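What you see is the complex with one protein chain gone and the rest in place.
Moving on to chain A:
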Amino acid sequence: MKIAVLVKEVPDSYGERRLNLTTGLADREASDKVLDEITSRAVEAAVSHAESADGVEVALVSMGPESAEATLRKTLAMGADSAHHVLDSALAGADMTLTAEVLAGVLQRIGCDLVIAGDVSSDGTGGVIPTMVAERMGAAHATSLDTLSITDSTVAGERAAYGGTVTVEAQLPAVVSVTERLPDARFPGFKGIMAAKKKPLETYTLADLGIDAEADVPRSIMLSVTESPARTAGEKITDEGDAGKRLAEYLTEKKLV
C-alpha cells in the first residue's frame, strides 16, 4: 500500500506573520518557515502505520516555494520513503482551486491508495483542500478525523457532527484529514536524519503536470489588505486581597455585567 501525505510549509505562528500590503501575498521573508504542525501529525499517522504493517510506503507531497525542499528533507527523517515537491513561480499566490488541481495532479502521477492531510492549515485556514483533492481524484473523503484506523482496503475514524460524533469509513482509494487530537509528531533520530539525505526527492513544474496556472477559469482574488492596529496593554493591578471586588467594579462601570 502507498500512503501519500500532504505536507505544507507555513510561516511559524510563534513569530510575526505578515501579508505584503501591496501585493496581498504572504510576506515570506518576514517569518521563519516550519512544517505546519497539523501536517506533521499526518506524517506521524502514516509513518506509525507503516511501522505496524507490511509493505506500506509513505510519500510526502508538497506544493510550495524553494524553501519547502529543506522542510521536506527534514520531514523525510521522520521515516517517510520519498518526497515530491511542486515548485513553479507561477504558483505564487495560488488560490485553493489551483492548489487542489496541482496536488491532485501530482498524486495521480505518483499513484497512491490513501492520502492523509491536515484538517486545516495554520496560515490559509481554508480546510477544504483535502476534499477538493478527493473530488478531483474521484475518491471518497473522510475529513477532520479525531481517530484513525487503516486496513489494507479501508480507512475509518471518528469526527464531530451536528449534535454528536459520527464514525465514518471509506473504501480505498480515499483522502482523509486528521485533527490535532491525533498524536504529536516524533523527533527524528540521528539515523533517520542520515537516512533522509539519500531518499528520493523529486521536483515537478506545472508543465510536468500539464497544468496551466493562467487558464481562464474562475479564481479567488484578493481585493484589499489592511493591517489591524495592534492591541495594547491597559491597566495592570496586583491582587491585595480585594482584586475580585475591584474587578466587579470595573465590569459594572463599563456596563459589561
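We adopt the following convention: a contact is a pair of C-beta atoms (placed from the backbone, for glycine too) under 8 Å apart; a residue touches a chain by one contact, two chains touch by 3 or more; residues count from 1.
Definition applied: contacts and distances are computed from a predicted model.
Novice: I want to check something: the complex is missing a chain, and I'd like its UniProt protein name from "GTPase", "NADP-reducing hydrogenase subunit HndA", "Electron transfer flavoprotein subunit alpha/FixB family protein" or "ABC transporter ATP-binding protein".
Specialist: "Electron transfer flavoprotein subunit alpha/FixB family protein"
Novice: Please identify which residue in A:52, A:153 or A:226 touches the non-displayed chain.
Specialist: A:226
Novice: Of the residues in chain A, which ones touch the absent chain?
Specialist: Per the touch rule, chain A residues meeting the hidden chain are 13-14, 17-19, 24, 37-38, 95-97, 100, 119-120, 122-132, 134-136, 138-144, 146, 156, 159-171, 174, 179-181, 217-228, 231-239, 241-248, 250-252, 254, 256-257.
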